[in-house]
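With one protein chain withheld, the remaining protein chains of the complex are depicted in position.
Letters A and B mark the chains in the order given here, with residues in each chain numbered from 1 onward.
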Amino acid sequence: MATTKNIKIDSKIPEGALSEKWTNYKAHQKLVNPSNKRRLDIIVVGTGLAGASAAASLGELGFNVLNFCIQDSPRRAHSIAAQGGINAAKNYQNDGDSVYRLYYDTIKGGDYRAREANVYRLAEVSNNIIDQCVAQGVPFAREYGGTLANRSFGGAQVSRTFYAKGQTGQQLLLGAYSALSRQVKKGSVKLFTRREMLDLVIIDGKARGIIVRNLVTGKIERYAAHAVVIGTGGYGNTFFLSTNAMGSNGSAAWQVYKKGAYFANPCYAQIHPTCIPVHGTNQSKLTLMSESLRNDGRIWVPKKLEDAKALQAGKLKGRDIPEEDRDYYLERRYPAFGNLVPRDVASRAAKERCDAGYGVNNTGLAVFLDFSEAINRLGKDVVEARYGNLFQMYEKITDSNPYEEPMMIFPAIHYTMGGIWVDYELQTSIPGLFCIGEANFSDHGANRLGASALMQGLADGYFVLPYTIQNYLADEIRTPRFSTELPEFLEAEKAINERIEKLMSIQGHRSVDSIHKELGLIMWDFVGMGRNEEGLKKALVELKRIKQVFWSDVFIPGEAKDQNTELEKALRLADFIEIGQLMATDALHREESCGGHFREEYQTPEGEALRQDDKFSYVGCWKYMGEDQEPQLIKEELNYEFTKVQQRNYK
Amino acid sequence: MGVFFLNSSIGRKFVMSITGAALVLFLTFHSIMNIFVIISPEIYDSICHFLGANWYALIGTIGLALLVVIHIGFALMLTIQNRRARGKDAYQVTARPNGVDWASQNMFVLGVIILGFLCMHLYQFWSKMQLVELIGKINGEEIHVAGSVVVQHLFQSPVYCVLYIIWITALWFHLTHGIWSSMQTLGMSNNVWLPRIKCISEIYATIICLLFVAIPIYYLIVNLIS
Partner (left out) sequence: MEKSINITLKVWRQRGPKALGKFETYQLNNVSTDSSFLEMMDQLNEQLIADRKEPVVFDHDCREGICGMCSLYINGHPHGPDEDITTCQLHMRKFKDGDVITIEPWRSHGFPVIRDLMVDRSAFDKIIQAGGYVSVNTGGAPDANATPIAKPIADLAMDAASCIGCGACVAACKNGSAMLFVSAKVSQLALLPQGKVEAMARAKAMVAKMDELGFGNCTNTGACEAECPKNVSISNIARLNREFLSAKFKD
């Protein structure tokens, strides 16, 4: 691992007081006049909350936008699966919320590893998002008086989460999708569905286009533009089993990394505490049960090891265990926040109990989430009104009735805080390449609070990027449109074709999924919830072996120039393996515990995460140095000017 | 407004539902009139006379024929379009989902059955009643057919009684779906009224069909007893 201090990172934070930075920026940035906007092309990859909102807003401004997605429709991007809600500092509940408080909760929730100026801007524009979405016809939940309703989420002491049943992500995405559709009709946005970005084209040091594979015909296509925006989500599927969609992948991010964009904090991965446990080896993905369940559900395991053994053997059921023999370990350890501690804390506590042998299902990897007390206190009707759809979903999957039997849950990979490094303008280290939403290293530091992902995606797309990208494009108005016949495009296409040919010609004996599952197990065991030096080193060895297995023994049936699902998966897996390596490298180097990154060597006597602020208060940016070369670490120091850095305490 | 009746799907459905609703009104009248053949043949005959070879009855008949023709014409058009919309490959396995009435998926077939019996009906009744009077009028004769006699004569045959019962059964199926469907198409439905409208249309269809079917059943029983 080569560390170089002489590469200076400029995060372009504007001058001034925290609350004035964004206003100042907007007042002084360069803009593009309307007649010039028509002449500028922007490629937006991804149609999730960030991608769709950015493409729509840029189209409204008059830019010529090309928007790509891998699904058959922009509406299917995985933002759609977000359940709980979206935060905003509206203070409609009069409970003392403010922009500053939302900012502070987010910084603290992120374990003081996020950039102050970015997070403050996020909190500032959060209110505009709610206004915008309501104007689009998003049917948020309402009170009888007709005003908007709110609910509480982990890591906050105010009620600031807006929601639309358990389908908030869906409704927000459909809002952005409708705005996008309007621009498609107007002709300002051209939509390219079932296309997967395979490479970035750089001309004279600036991002000028992309190479994509048409997933229906298998043809390689070239697209040019004045700027490229990546909004392709996170890389949680490195673990094979995650709450991400099956198609979610880190390939677009990985390709731009390989072209020179820095990858920041790859080891920060969020593990969500309330997912339905793994049932067997055929499991393809994990289903999240909304964090809102922790409002009324109580988490426990048996106090006695023999009870746990009986549960694991199927001889006992959860309801058979008497009250006095139950260990409500979150309430025991964190009396102040109880079952509503942040996600990283709740996940680690579950792992700790299961590691100690107290798991409650046949694999020993599950804890109870129990509603019996809530049903007794509130009545079944009230519980059904609040969580009915989630209970139904649980029963469909597990065939167990959560009104009678406590739910079984276990943590699963959910979200990646790390991602492509961006400056205050959301521009990567490659000029003209921007990165938004979960794909960038984002505003969440080392841990993201519930209901903040939707906020960040939409903030980036609606209210930040449409401004900041103009500061770059203002200097591009004299640049004519590019031909995709330029040598840079042809070379990139050639390289892609060679890579595909190489994959197709291996003709080995392993299916893509079988290798991916193996990768997932290694990641989960050594780069998962609890990490240590020995394990991470072992992971790096194992990952190298997996990479070798993949490139020598994978089997892809069918043809390259045709619809080919296995080839799509193989191209993604090739990148996942390398992402896994970078995650392990980053996790190994960060000798501290913070947020989603827990190094077992660094914990308080009570088992809480122990940061090393004197050594690691920086963003770890990785620069690609070539195939099988050690990446180079570049540090962006985090100087907390406005907030006092403290040990997180939820007790 | 243009020709949306023809070139939009909801417009075409609008025509179906309006003509359908008008035919339901006619059936309502017809069924009430019919029942008098049992209660009081005199009254029945005087209604028949009233609806004989008069200009208003003629206009009514032509209007009615027009409604039937439009209803059938649009049904044909919709059915052809809908078959095309289904695509070229048919499903290998199909199942009727819970809550979907058999009638609703077989309206065209029911319509064809009804149309077939209607032809028989026109030949057996209308051609021997109003038509005879009309032809008479053209030839300068005043003819009064006693409708009740024609009815009584025909329903001497138990075969015809049974055929009529089958016809009305098909009509019942057609109406149970048709009545609420026409209201749905006209937009007169919401979450609360949807089940109510369905219930109302079943009751209404049942009443109409009971009135119709009462006559062949009555004659079947009378014939059995005698």
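The criterion applied here is as follows: a contact is a pair of C-beta atoms (placed from the backbone, for glycine too) under 8 Å apart; a residue touches a chain by one contact, two chains touch by 3 or more.
Just so we're clear, the structure is a prediction, and the values are computed from it rather than from any experiment.
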| item | value |
| --- | --- |
| Touch with the omitted chain, as defined above, among A:A179, A:A346 or A:A446 | A:A179 |
| Of A:I230, A:I321, A:M393 or A:I496, the one touching the omitted chain in the full complex | A:M393 |
| Full-complex contact with the absent chain, from A:W22, A:F140 or A:F550 | A:F140 |
| Selected from A:W22, A:Y329 or A:Y462 as touching the chain missing from the view | A:Y462 |
| Chain not shown, touching residues in subunit B | 1-2, 4, 7-14, 78, 81-82, 84-101, 104-105, 107, 177, 180-181, 184-191, 193-194 |
| For subunit A, residues in touch with the removed chain | 53, 56-57, 60, 71-78, 80-81, 90, 92, 128, 130-137, 139-148, 164-165, 167, 169-171, 174, 177-179, 181-182, 184-185, 191, 193, 216, 243, 245-247, 279-280, 282-285, 287-288, 392-393, 396-397, 399, 462-463, 466, 511, 513-514, 555, 557-558, 563, 565-566 |
